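Missing here is one protein chain; the remaining ones are kept as they sit in the complex.
Chain IDs A and B follow the sequence of writing; residue 1 opens each chain.
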Amino acid sequence: MTQLTRDQIADQIAAELGHSFDGDIIAGGHYVPLVRDGRTVYLSGQVPRVGTTVVVTGRVGDATSLDKAREGAQISTLRSLTLLRRALGSLDAIEKVLRVGVFVQCTADFTQQSEVADAASDLLHRVFGEAGVHVRTAVGVYQLPKNASVEVEMTVAAKQNIG
Amino acid sequence: MTQLTRDQIADQIAAELGHSFDGDIIAGGHYVPLVRDGRTVYLSGQVPRVGTTVVVTGRVGDATSLDKAREGAQISTLRSLTLLRRALGSLDAIEKVLRVGVFVQCTADFTQQSEVADAASDLLHRVFGEAGVHVRTAVGVYQLPKNASVEVEMTVAAKQNIG
Partner (left out) sequence: MTQLTRDQIADQIAAELGHSFDGDIIAGGHYVPLVRDGRTVYLSGQVPRVGTTVVVTGRVGDATSLDKAREGAQISTLRSLTLLRRALGSLDAIEKVLRVGVFVQCTADFTQQSEVADAASDLLHRVFGEAGVHVRTAVGVYQLPKNASVEVEMTVAAKQNIG
């Protein structure tokens, strides 16, 4: 059995979710999806957008479910990985994931933000193994851009200075 | 036509907004507005305070408007730039803006957090040009210190090790 590359695993997960991230990923206005400073690569917060559509919207615990929010966290994470692949050539250029922030648009009594974030963490572990293990902050917010159910921000370290 | 310096552009924008940031900027208690670690400069989250008054308050989408929140994001950003000038001598000491976080106090159905954050991003581009292009996370929160409508946090890279 052939070992899959990180890029192949990311593609596989996207296919399992039924989404493609082949199109352009455009940040509006005067900011960018990714900034490198030495080995550190900062990414903009990503909502679960595929193409031009945010595919997981609404308040978790009411308009949408925990399972759907977890799917949203996966899509946001895959979108981040797509941005990293395009900037660095391959996910193999990443030494390790450093930090993940997960913002969940939720009801007043929804307290499973960690369970939403676990979907992002598990995906990163599946793609990167030990190199995908990160620190994490998960909070429940009142709204998100475009009524997204979840937003994921990530910081990673590249294997060498790519500044 | 003479090219304006970054410092002059920041002054110009402050004048356009009708605010001056000449007075003291004091952080209460045991934290500071700015910490340098090597080339990386971290700033505390800034609300749109001028002198001792927070000038843009209230919930966006209800007590206050998108336009007013955008003005608040500009004031918070200018305040951050003022802190950077005082610490580094001039905005010319900045190599690039790395990351901006924008927290918007909003109603349950206000989904234009990105449009609020655009006001900060556009201002940074106007002052720094390409060096002002950054990654960004914008979320809608339930409340902010002093009932501020918006809070902006920023991380930048200085041109050389100033630690």
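Here is the rule we go by: contacts are C-beta pairs under 8 Å (C-beta built on N, C-alpha and C of every residue); 3 or more make two chains touch, one makes a residue touch a chain.
Quick caveat, the model's predicted, so the values are computed rather than measured.
Enquirer: Which one, A:Q8, A:S90 or A:T111, makes contact with the chain that was left out?
Expert: A:T111
Enquirer: One chain is left out of this view; which of A:A73, A:A138 or A:V152 touches it in the full complex?
Expert: Hidden-chain contact among the options goes to A:A138.
Enquirer: Going by the touch rule given at the top, which residues of chain A touch the chain that is not shown?
Expert: Counting only chain A, the missing chain is touched by 39-40, 96, 98-100, 106-114, 117-118, 121-122, 124-125, 132-142, 155, 157.
Enquirer: Write the list of chain B residues that the hidden chain touches.
Expert: That gives, for chain B, the contact residues 27-35, 37, 42-45, 59, 101, 103, 105, 141-147, 151, 153.
Throughout what follows, only the chains that are shown with their structure count from here on.
Enquirer: Using mean CA coordinates as chain centres, what's the chain A-chain B distance in Å?
Expert: 26
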